[in-house]
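Please see the structure below; I have some questions.
Apart from one protein chain that is not included, each protein chain of the complex appears where it belongs.
Presenting chain A:
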Amino acid sequence: MRETGRAVPPPLMLVHARIVDPSRGSDFHGDLFVSDGIIRDAAFGLAAGGIPDGAEVVDCRGAVVAPGLVDMRAFIGEPGAEHRETLASASHAAAAGGVTTIVCQPDTDPPVDDPAIVDFILRRARDTAVVRIHPMATVTKGRRGEEMTEIGLLQAAGAVAFTDGARSLASAQVLRRALTYARDFDALIAHHTEDATMSVGAMNEGAFASRLGLPGIPKSAETIVLERDLRLVAGTRGRYHAASLTCAESLDVLARAKEQGLPVSAAASINHLCFNERDIGEYRTFFKVSPPLRAEDDRQALVRALASGLIDVVVSDHNPQDVEVKRLPFAEAEPGAIGIETLLSAALRLVHSDEVDLVNLLRALSTRPAELLGLRAGTLRPGAPADIVVFDLDQAWVLDPAQLKSRSRNTPFDEARMTGRVLRTLVAGRTVYEYV
């Protein structure tokens, strides 16, 4: 979202806030002042020193003020599948979830493999969206996994990273060349680590899948590809990001690569941090995601890895699907769950269960993805754009899917109890969501 053509919002003083800035590791009580879309200062007793003329004062009553979330993996239907989600509807869902920057995946129709499509998305976002939207572009033309895209020109057009989205690159040589070429542009390649030939199943391979009679996807489908990729990274030194890891074995591989100092990062989706394969229960297709939900041991390992920083980023993996493709027998249903609006509230479960520290969680939701993508976001430093979320850490509520802003309703958090609620979201100093 850009500010062209819109009135400059009035200055804003957020008072009585718990200010959490993961970019500086700080967590303190105080006030935060915003003007002209920029964070000017954040300190204890700031408002007591005087409130500038014309400034709006918002009493946060102890609510958390943190950098707006940067969601590094969201699938949006525009262009090509606007009935599932548009940039506008996704942006309203994001705003309600405290997400101020959406990084949309290039799995559109046409795919984002040409600078003109990057330009289209940026223009549509500017004209219709209420939060910032940055596209990732494809690594290969048409997401066919054969020929690399114009990485330099796409980056110049505004693509923040390169990925074939939910499709894995089968050819090691194609990925190797792309990593080699992308390195010259310091471009990040994000990869869906799942061997296509081993991931034709419907859910995690194991006893539960066997009992349901569903074909399984082994964990090795992920770990083999990750291991291959990290050897390619060692040889090319291209910047690499595992888009969504799911199992303990992958974390061991990731840890070794990080120990070697490779330019590697990884994300886990909110679904894999909150659920396991058992949640599928009686063939509930909203729990069919890609890669699949794994065992409880894997979920716990992911949570620990998030707490330790081994997992860099938490993503919503927001993937709107309509009833036509979800109200089907499990094996035939499309994978995907919406999650951008519930990302923060769901993630706060890990804070309330004392598994992840609040600052570390918010770092993985804002500061770290912004760093990886080279975005001016994820910080409350003076001078930074005023992309801010205000949330009540302790407010309890129950999710009503009818209230969601997304065009699709495929949420696995249907009627789930949440603790922690977004009260207000600011993008460039403008309030784009307010809970009333």
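What we mean here is this: a contact is a pair of C-beta atoms (placed from the backbone, for glycine too) under 8 Å apart; a residue touches a chain by one contact, two chains touch by 3 or more; residues count from 1.
One rule holds in what follows: contacts and distances are computed from a predicted model.
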UniProt name of the unshown chain, from "Protein TusC", "Aspartyl/glutamyl-tRNA(Asn/Gln) amidotransferase subunit C", "Aspartate carbamoyltransferase" or "Potassium-transporting ATPase potassium-binding subunit"?
"Aspartate carbamoyltransferase"
Contact residue for the chain not shown (choose from A:P79, A:P110 or A:G152):
A:G152
With the missing chain put back, one of A:H16, A:R124 or A:K141 would touch it. Which one?
A:K141
Where does chain A touch the missing chain, residue by residue?
140-141, 146-153, 177, 180-181, 183-184, 236
